[in-house]
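This part shows subunit A:
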Amino acid sequence: MSRLVLDGLTKRYGHLTVVDTVDLTLEEGEFVSLLGPSGCGKTTTLRMIAGFVPPDAGRIEMNGQVISAPDNIVPPERRGMSMIFQSYAIWPNMTVEENVGFGLKLRKLPGEEIRRRVGEILEVVQMSHLGKRYPSELSGGQQQRVALARAIVIKPAVLLLDEPLSNLDANLREEMRFEIRRLHNEFRITTVYVTHDQSEAMATSDRIAVMHAGRVEQVDAPHMLYSRPRTRFVAGFIGRTNLIEGHVAGGAFGADGLSLPTTGVEGLDQGGPALISLRPQSLAIHRAAPQAPEGHPVMRATIAERTYLGESWDYVVRPAEGGLRLRVAAQPLDVHEVGSDVWLAIDPRQVSVVAA
Partner candidate 1 sequence: MILISKRDFLRASAAAAALGAAGRARAQEMPAHERTLHEAARREGELTWYSGQYNAETSEAVGRAFTERYAGVRVNVVRSTSQVAFQRLSQDTRAGVAQCDVFSSTDFGHYSLLKRENRLLQYRPVNDEQLLPQLRRADPDGYYHTSFMGLYLMAHNTTKVSEADAPKKWTDVLDPRWRDQLAVGHPGFSGAIGIWAVQMRKMYGWDYFTRLERNRPQIGRSSMDPVTGLNAGERSVGIAVPSGTTLLSAQRGNPLRLIYPEEGVLATLSPSAIPRNAPHPNAAKLFMEFTASRYLSDTIRQTFGDPINPMVEPPPGSRAINDLKLIYPTQEEAERGVPEVRELWRDTFGV
Partner candidate 2 sequence: MSDGVLPRVTPRSSFRARLRNFEPITLLWLLLAAVLLVLVAFPLIKLLISSFETREGVFTLGNYATAYGRARYIDALFNSLKLGALSASIAVLLAVPMAWAVSRTDMPGKGFTWAMVMAAFVMPPYLGAVGWILLAGPNSGFLNITWRAITGASDPLFNVYSFAGLATVIALHSFPLVFIFVKSALDLVSSEMEDAANILGAGTFATMRKVTLPLVWPAILGGFIIVFLETIALFGTPAIIGIPARINVVTTQLWQFFEYPVRMEVAAAYAMPLLLITIAMIGVQKLMLSRKGFVSQTGKGGERRQIKLGAWRWALFGWCGLVGTLSVLLPLLVLLQASFAKAWGRGLSLDNLTIRNYRLLLFEHEMALTSVWNTIWFSAAAATIALVLALLVAYIAVRRLSRFADALGFLAMAPFVIPGIVMAIGFYAAYASPPLALYGTALLIILAFAARFLPIAYANANAAMRAVHPEMEEAVRILGGGRLTAIRHVTAPLVKKALLGGWLIVFIVASRELSAAVFLVGPRTRTMSVLLYDLSEAGNFEVLAAFGGILLVVTMVFVAIGMKLAGRDFMLRRH
């Protein structure tokens, strides 16, 4: 089990800086996701950790020793890590057992021990009955399990996963993400997980590092990312939200017809311009004026658009005063016609301030 430190890690391709002074520390046994849209530099970061890509600046330390620096690269094969690739990279010329046992063979373990450990790990990933098969005879999910087994069986210092579930269909993806977390709970290997799928990251990770344009925007536990996004990008990327620009003055946040008391909202104590994130779940639509608790603003509004999503309604409402358009999530049974006049209630506890 290892502690991994990324310190000012930077990678450029020509004029393009794809990874920009990334700092990140993984504690022993921690599971951290790198989350971001494609092109944000998360895979490059992962490949730098693996040793496939040399950094242009900064360094990576494992257990206090430098393994990557611009002029000093420990090659991947000497890092004691293992990795699960987007394409799985299951070797088609070897059986499942040979695939899984390959890393152990490279470590020159005795044949008896290799067989034992391969048997054990195949048991863990529920693939014991398919050990003699060739990869071409396996389904996508089964190949994924082989890749997992192959990576874990060597008991790596660090486990790296590069979008491992992106080639699976939706149901299997859900099943595998719990499988990955289960294996982590069992083996406690320090893990870096790259994905662009936030629900995947949330389901698996201890912490998530959200990346954007080569930089780490915020590193936090999943629920903190959702409820307390600290940048405009994170707020917009994690879940859906209403970003509202306004002004704090006299104990209230005001923006184009909307007014929120600042009491109870962290970070809104100073005057001046501010940007807040208002989750659709923190807004409620009522046919009549609701009995709102103290400090929960209530206002008249009109339904502008609606989309039925099955699990919920997605409304866009226009407060009667000002030009704001706000997204609101509502229960499937809360049906309102477009154009109807309604009341809107806001729960300020779910309001978070985003760095403007």
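As a working rule, contacts are C-beta pairs under 8 Å (C-beta built on N, C-alpha and C of every residue); 3 or more make two chains touch, one makes a residue touch a chain; residues count from 1.
On how the list was made: all candidates are chains of the complex that A comes from, given by their letters.
Being a predicted model, the structure only gives us computed values, none of them experimental.
Trainee: Touching subunit A in this complex, which is it: 1 or 2?
Mentor: The candidate that touches subunit A in this complex is 2.
Trainee: Note which residues of subunit A are touching candidate 2 in the complex, please.
Mentor: 1-2, 50-52, 62-63, 65-67, 69, 71-83, 85-89, 91-93, 102-103, 106-109, 150-151, 154-157, 160
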